[in-house]
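The structure's right below; bear with me while I get my questions together.
Shown here: the complex without one of its protein chains, the others still in place.
Labels A and B are assigned to the chains in the order they are written; within every chain, residues are numbered from 1.
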Amino acid sequence: MLEQVILIFSALATVAFAVTGVMAAWAKSMDLFGAVILAVVTSVGGGTIRDILLGIDPVFWISDPTLFYIALVAGLASFPIIRRIGEIRERWLAYIDACGLALFTIVGVSIAESVGAAAPIAIIMGMITGCGGGILRDVLADRVPYVFSSEIYATASLAGGAVFYLMPLRPGSYVVGFLAVLILRLLAIHKGWGLPSFGHRRDTR
Amino acid sequence: MLEQVILIFSALATVAFAVTGVMAAWAKSMDLFGAVILAVVTSVGGGTIRDILLGIDPVFWISDPTLFYIALVAGLASFPIIRRIGEIRERWLAYIDACGLALFTIVGVSIAESVGAAAPIAIIMGMITGCGGGILRDVLADRVPYVFSSEIYATASLAGGAVFYLMPLRPGSYVVGFLAVLILRLLAIHKGWGLPSFGHRRDTR
Partner (left out) sequence: MLEQVILIFSALATVAFAVTGVMAAWAKSMDLFGAVILAVVTSVGGGTIRDILLGIDPVFWISDPTLFYIALVAGLASFPIIRRIGEIRERWLAYIDACGLALFTIVGVSIAESVGAAAPIAIIMGMITGCGGGILRDVLADRVPYVFSSEIYATASLAGGAVFYLMPLRPGSYVVGFLAVLILRLLAIHKGWGLPSFGHRRDTR
């Protein structure tokens, strides 16, 4: 049951991440190829960095391409839609993206733990799994990664990943960790919570 | 015989890719070090990404540095030339670059196949081998990767890689796959063929 739930959430998250990739391609006037590459990179990029750092060979989407194919199809399918309507500013996309962040975080911590990583490293691998794809997307789109100056995003991932890691009981901890990331991220979106930033120097000096 | 042909083509491709790296360094007013790094990254970057994703340790140019040295020398040699004459807009460079794309694609598919990658993954590894170096070059030169909005480039690589993969007879399939990429790319250059793009929204709506 847990596995099916994870698969469904992973598929949803992959689609949401892919759509943000296509929107980045739209912002930079790329073509269909650029859009699909950014879709795939945003979706599977975080897990790819995690696997490379942990030394898991080959990376996960070569062992099992399911999510890779979902990202590919999502990129292809959203291209004509975004070409017609432009950037999607709908709230629901941010919500699915938050689900994706939460899910990928927990999966990432879990995988790092399974190969014996220490607690702080495992939590950071969760954050990399959740945020790494978006960072790669922004690097390929030649802009400063969104996550480096947005409302609480990576921090939600770190906090929820820590909750997940520290809770003894599985599979209950999956649910609690997932909800911790999700709720923190949703609150941050609605309240506009951000970390201290160099971008508001005048306010904070 | 096939191996010698591959080596000669690889060397030519490496030189062409290295020259595009030095030209990117020129466009960003880099120094000799930047130029040589971009030359090497453009030449060996695609195969490096492929090896990292597939878990081939160490990467190919550490096992056999021949192409690495060729890229290094090509970068060093073309620096004073490009410093004197500026950007090279000659057609022959695009032609050799197309040969490089074609050759690296086939080599990439072939290597991925040899470590047991599924068909779509192998074809994508061919594309990464052919295009990855140019993407890294553009990321390091702080610009949107050319391949994300150019005429048909990666698509030629994917199509030719698929032809190569699906043809049963070796070594004939090497020649056919190579020619498929090359001809598609040359046609795209001459006819200005491109994919649907976010960059021409007005024309296509």
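As a working rule, a residue touches a chain if its C-beta (ideal position, glycine included) is under 8 Å from a C-beta of that chain, and two chains touch if they have at least 3 such contacts.
Just so it is clear, the structure is predicted and the values come from calculations on it, not from any experiment.
A.B. asks: Out of B:Ala13, B:Met30, B:Ile96 or B:Ile111, which residue would touch the omitted chain in the full complex?
C.D. replies: B:Met30
A.B. asks: Given the full complex, what residues of chain B touch the hidden partner chain?
C.D. replies: 25-26, 28-35, 37-38, 48, 52, 57-59, 62, 65, 68-69, 79-80, 82-84, 139-142
A.B. asks: Mind pulling the chain A residues that touch the left-out chain?
C.D. replies: Missing-chain contacts on chain A: residues 52-55, 57, 115, 117-118, 120-121, 135, 139, 142-145, 147-150, 153-155, 194-199, 201, 204-205.
Everything below uses one rule, namely that only the chains that are shown with their structure count from here on.
A.B. asks: Distance-wise, how many Å sit between the C-alpha centres of chain A and chain B, to the nearest whole number?
C.D. replies: 29
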